[in-house]
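The excerpt is restricted to a subset of chains, each kept in its original location.
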Amino acid sequence: MEYVYAAMILHSVDKDINENNVKKIVEAAGIDADEARIKALIAALDDVDISEAIETAAVATAPAAPVAA
Amino acid sequence: MAHVANWKKEEVKELKELLNSHSVIGVVDLLNIPARQMQLMRKSLQGKAIIRMAKKNLIDLALNDIAQNKENITGLSPFMIGQPAIVFTDLNSFKLYKILEDSKTPAPAKAGSIATADIVVPAGDTGFEPGPFLGELQQVGIPAKIDKGKITVQKDHVIVKEGEEVSKQVATTLTRLDINPMEVGINLRAAYEEETIYTSDILFIDEEKTLQNIQAAFNGAFNLSVNAAIPTNATVSAILSNAFIKARNLAVNAAIVNDDTIGLLIGKARTELLAIASAISGVEGALDDELLD
């Protein structure tokens, strides 16, 4: 999931989600970035609006994710 | 049959004809059966079966006489008690049993009778205005009170357990509540069919169980068909769905990103984030404001 999380970080801080940025984050975690996986991620994200996807997920998961115990 | 009166000979002859011309012979006991029940039974058997009352010894004579045609038929004899009657039909024994069971009707509980099942007073409005009946209900242990101007039973209450005797007071109360917990009707004590005597315990059919068996059969076949990937018209869609779901499970769990999974993976990341946020939400400063909402 590290590649997906990396994309989520970039989205959170409002940075461009491109191969280079994802790669930098993954490498900062101390692992070798797998270019093929990054490319696949970027390609898939091409048509996806992350904010919208999060919102859809948030609605669907609402009861499951009560933020305070 | 030297000393047998002519009318008796006639009757035995008639019984023998009926015995020979029907595939199923049942024995019922009509002792203490109310006239209304007799009517109901005749109505439900109309066109399907013939019922004939006769003295036990005459029936026995007839049975003995045809025993060579219908092997084992004298086995019905011990089941002829009370005021026996013979039912002649071509329905199978189980269906005959069911028709008779279905023609049974609810009846009020009499004082001293034994409950054949738990007798329940259901929750709800009794229709009675407030008055002494409330005390009567409470006296026999029924949780009742006044609600919206009516005497109301607060929750379902078992007033007589299965096998227990119905007291006079309870019987009166049940009658006033119009609860008829008893069942009256004609019991098929035994039936003869194809050289076999079926007793009532065997003839009892559990329809609920049959329904469950059919569903279990279908579910089992469905499961087998889908799990072993045996495509049938009834299951091919489920097989495809299953293939899709399994492939998607793999893709999402292994974080394989493609157009079909990216939305799910974003959702998964988000859900995990919230789960962790939830676990640490009590620690000040650990989360940004957005996550604290």
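Order of writing sets the chain letters: A and B. Residues in each chain are counted from 1.
Everything that follows uses one rule, which is that contacts are C-beta pairs under 8 Å (C-beta built on N, C-alpha and C of every residue); 3 or more make two chains touch, one makes a residue touch a chain.
The structure displayed is predicted, hence computed values, not measured ones.
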Counts per chain label over the entire file, given a single displayed copy of each: A x6, B x1
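To be clear about the criterion, only the chains that are shown with their structure count from here on.
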Rounded Å distance between chain A and chain B, as computed from the means of their C-alpha atoms: 57
Parts of chain A lying in touch with chain B, wherever the complex brings them together: 1, 3-5, 7-8, 37, 40-41, 44-45, 47-48, 50, 53-54, 56-58, 60-61, 64-69
Interface residues, chain B side, partner chain A - complex: 255-259, 261-263, 265-275, 277-279, 281-282, 291-293
